[in-house]
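Got a structure here, written out as structure tokens. Questions coming.
One chain of protein is taken out of this complex; the other chains stay put.
== chain A ==
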């Protein structure tokens, strides 16, 4: 790991100012940044430590929704009573992510900034071609070992998967990222790779995530995060789904449905087509299974990751049936 200078920020404004200097980066929990610095992917010249700033770690849940301070830890949000009761999919996405130690370290803001786990991206010593690291250098994953790569939202420049869980639930429930004064839907905060896979987030130099807000909804209250993976715990998703359902008074007709996918796409993936196909329909298994196939419309595989195209609709269907409690 290259040496860098270390500055402990005393206020959010001071942090933003220091982090806007060339070569400087914000440091919160460090679980992504220190790891990537060790891999040789991140080469900061200066780290601006915001983990000691006061007042940015509050978690508030009220009738209009939740506000999560950027420095709240994953473990604190996962275990918060209001989040568990009003946004169960958010709590479940968090406690099924990483390990207890990492959840105690990683901040909510930093969680949104985590980078892909693409092994080619993470190994500059052995793979010089990576458009995400070095724009224009090529993609080592295409034609390589692709079992963990994305099938949705890919392009010729990059097929790296978005690895997170929390943001999948956030996208499903129309959460917003607060960057000081500016705020953006989480869905717009994450960018498709297109021809600029090095740019993953719509954050500008000098900006810092200060909070995440999630509007209250009946669908969020009745929600689940289902994560299917190669081992039962401490593993990234092979495919996952955040699902929320609001039923009509008859207890069987779908009034509102939210579906987002993880583990299959280059960004947290809202499955709009599944939602539209089932809204207003009676919640029954055949219709759910048919509609869930729409989750992978337009999917493109690269050989070893083909299984995700089969798996993702099944995960979506199971999550919908489980959340609707007819499974």
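One rule holds for everything that comes next: a residue touches a chain if its C-beta (ideal position, glycine included) is under 8 Å from a C-beta of that chain, and two chains touch if they have at least 3 such contacts; residues count from 1.
Simple rule for what comes next: contacts and distances are computed from a predicted model.
Trainee: Quick one: the chain not pictured, UniProt calls it what, "Fe-S cluster assembly protein SufB", "cytochrome-c oxidase", "Phosphate transport system permease protein PstA" or "(2Fe-2S)-binding protein"?
Mentor: "(2Fe-2S)-binding protein"
Trainee: If I consider the whole complex, including the chain that's not displayed, which of A:11, A:58, A:128 or A:233 touches that chain?
Mentor: Spelled out, the listed residue whose C-beta touches the missing chain is A:233.
Trainee: Which one, A:5, A:58, A:128 or A:195, makes contact with the chain that was left out?
Mentor: Of these options, the touching residue for the absent chain is A:5.
Trainee: Touching residues of chain A against the unshown chain: what are they?
Mentor: Touching the missing chain: residues 1-6, 8, 27, 30-31, 34-35, 37-39, 45, 47, 49, 51-52, 75, 98-102, 104-105, 232-234.
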